[in-house]
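With one protein chain withheld, the remaining protein chains of the complex are depicted in position.
To keep things simple, chains are lettered A and B as they appear, and every chain counts its residues starting from 1.
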Amino acid sequence: MKKLLIWVAVLVLSVSMISAISLAADKTKITFWYFHSGAEGEFMAALADKYNKVNPNVEVTAVSIPQADYMGVKLTTAFAGDVGPDVFFMSPGDFLKYANSGIALDLTPYYNEELKADFLPSALDAVTVNGKIVGIPFEIELLGLYYNKDMFAAANVQPPKTWNELIEVTKTLTKGKVAGLLIEPNKGYYQNFIWYPFLWQGGGDIIDVATKKGIFEGPAVENALKLWGDLIKAGAPAKVTIPGTWDLSLLGQGDVAMQICGTWAIAVLEDPENGYSETNIGLVPLPIPDNGKAATDAGGWKFMVNANSKNADAAAKFVMWAFAGDTSLPLEWCTKTKFAYSPRKSVVEAGKDIYSKGLRKVFTDEIYTTAIGEPRYPSEIVDAVGDALQEVMFTNADPKAAAKKANDRINEFLKSFSGSM
Amino acid sequence: MSSQGFATVKFFITKKRVAKNLFAYLMLAPDIIGFAIFIFIPVGIALYVSLHEWNGLSPMKFIGLRNYVTLVSDSLWWHSVGITIVYALMFVPMIYCSSLLIAVFLNSITGKIQGFLRVIYFVPFTVSTIVLSIIWLFMLDPRRGLVNDFLHIFGISAQSFLGNSKQALFCIAFITAWTLIGYYSIIFLAALKDIPVIYYEAAKLDGANAFQLFKSITFPMLKEVNLFVLVVTIIASFQVFDQVKVMTSGGPAGATNVAVFYIYTNAFDYLKLGYSSALAFVLFVIMFVFSMLLLKITGGGARE
Partner (left out) sequence: MNSEGKLIKNKNGQILYCVKILGGIILGCLFLIPIYMLFVSSIKPTGEVFDLRFIPKTISLNGYSLILKQKFLSYFLNSLFISTTVTIVALVFHSMAGYALARLDFVGRNVVFILILGTLMIPFSVILVPLFILVKNFGWLNTFKGVIIPAIPHAYGIFLFRQFFLTIPKELEEAAILDGCSPFGIFIRIFLPLSKPIIIVLAVAFFIANWNNYMWPMIVNQSQNKWVLQVALANYIGRTDTPWDAIMAGGVITIIPILILFFVLQRYIVEGIKMSGIK
């Protein structure tokens, strides 16, 4: 009997060893979740294929997730259930929570000095927490004011340079079914993103990171809130449905005269399938207040690697290969797939010609230097600011009172926020 | 009867009773097991989570009842509960009255035309939330939407609808009712068809008019279905979420920030999974009290 037991034990041991060896011979599996659609989605899916081809012992699986539920429901349930993806995208609103929780792999060892020098310092700062680099910036998106030149010529007005001109032109060009201006009316992270430049132009801000105190108060804040209320009164639509204001189609179709939108939208204008080429579209920097200084957002999601992943090292190598290695892939992403600035000097240098083509020249020459990194405030703060903006826009609330309410909420939240900012 | 005989009868009854109970629970077993695994266990876990601080990323931290203490003074939460109650007060009468009226109307016409209208009224129910939200965003577009074009004929100026903090909640209630009316009128219709014609004939001989017929026969005979529709639509109105998420994201200016949307925001935007669970249990208690009152008032819908 004892002998039998020993034999069984030996058998079990050897079987498990064999399986362990064959497992080691298996490919290293990496899952990569993206939310992009259209050409951007195709690029992300192709990324996995390309990497698999040059690394036969690795198998990257790219999984497409509907954008509306990517960050919220999908990633949250996956990480709560301990089955999060190895490589994923991170929105600015959730960046700190992931960075502070230890889910984000420390990527500092993967950045050598040469690579660090290649990235814009501000772009690296945006992914650095407690001195550790926990993400990979791969695009910088800027905002500008697109306008329909023909409509401006017909009404004999010039593109607005100041807030007052913006309000006046909006009033002038709002006629019948044509809206003078399109700003994002729906509350959310995107609305804040579009609004922040107006806050910064007058010198306002939301948090003093050093003291962890809310500074959402004063004339700069109130004026920026009031501006958006005035724009709604001047004729900017209170509800924009489909397509959203992040898509330039409405401007392309001649439904609106002006639209605040980002670099990415140029691809939509240039796509011959859309037939917008006959619409005469111009671009100027965002209008500024009297005595204000020009500002725009430099936004964009970041890559993160799951620190709890079994194959974290392989996953990190995959992302570094994609966006921190050779310039060809980042260049393709930033100039062919979509239009954005690369956070890497070498990539911008390699695509010099493209960055001065058509409307891109306006971004490169007039807007790029005024960019301020999109803040990575947690969603609670985004929400408090968003509520203030909504109240001023849609309930005629006093900007001062709305700002105070938001600032109190921000301070309340900061008291309980223990991670680094 | 001898005492021995009596005992046998008693024994017989008990055995029969056991069999009866056993049979009842066997009939219930598949669903009860399903509920136990896929609802009660998750609810138990959620209850456990509600005593913790948890963002789904780091380990849970036990904080006792602090989440429940916090929510008592969370003015945004109680505001969202208030919005939900306003929504229920709009939605429940809207859907109840219109589907009952449509059912009575359908019941009064005969033949193919009834079948035809039934199918037409039912069509909205087949459309998924995403698609139906897109169509209604089209219909209610402030500048180019069909509804404003229609109002324009009567000289009414363009409305913002979902972009107006005073109209948005009503629009959501209307759109949700629009999708469900055809379905609930079919449920009512199925019940109406079961009322024996003989009752109406007898009352007509007594000279009752149409309203009296409805009041004294139709309505009482619909007791069971009434209870079902009321309970189910009240619960649904307390849980309104999908349309809000797709069409307004709680806006404009928080006008449609209903309770479940607030819970969702806390769970999946703020990653406060513990706090959102606590909120959900409070909402559950509110709904439960409402429903129990309704059951009590109507006597559970059981016929004497």
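Observations on the structure shown:
Quick note on the criterion: a residue touches a chain if its C-beta (ideal position, glycine included) is under 8 Å from a C-beta of that chain, and two chains touch if they have at least 3 such contacts.
Just so we're clear, the structure is a prediction, and the values are computed from it rather than from any experiment.
In the complete complex, the hidden chain is touched by one of B:Val43, B:Ile63 or B:Leu213, namely B:Val43.
Within the whole complex, the absent chain has one touching residue among A:Val268, A:Cys334, A:Val362 or A:Val382, and that is A:Val268.
Per the touch definition above, the residue from B:Lys20, B:Lys61 or B:His152 contacting the chain not shown is B:Lys20. The chain not shown here touches subunit B at positions 20-21, 23-25, 27-28, 30-32, 34-35, 37-39, 41-43, 45-46, 49, 56, 102, 105-106, 108-109, 113-115, 117-132, 134-136, 138-139, 141, 144-146, 178, 181-183, 186-187, 189-191, 193-196, 198, 224-225, 227-228, 231-232, 235, 238-239, 241, 260, 263-264, 267-268, 273, 276-277, 280-281, 283-284, 287-288, 291-292, 300-303. Interface with the hidden chain, as seen from subunit A, comprises residues 31, 35-41, 63-69, 73-74, 76-77, 80-83, 241-244, 246-247, 249-250, 252-253, 264-265, 267-268, 271, 273-276, 338.
In the analysis below, only the chains that are shown with their structure count from here on.
One inter-chain figure worth recording: subunit A and subunit B are separated by 38 Å, centre to centre, where each centre is the mean of the chain's CA atoms. Against subunit B, in their complex, subunit A makes its touches with residues 72-73, 76-77, 79-80, 93-94, 97-98, 101-103, 177, 179, 185-188, 237-239, 241-242, 255, 378-380, 383, 387, 390-391, 393-395, 397. Partner subunit A is touched in their complex by these residues of subunit B: 54-58, 134, 137-138, 140-144, 160-165, 248-255, 265, 267-271, 273.
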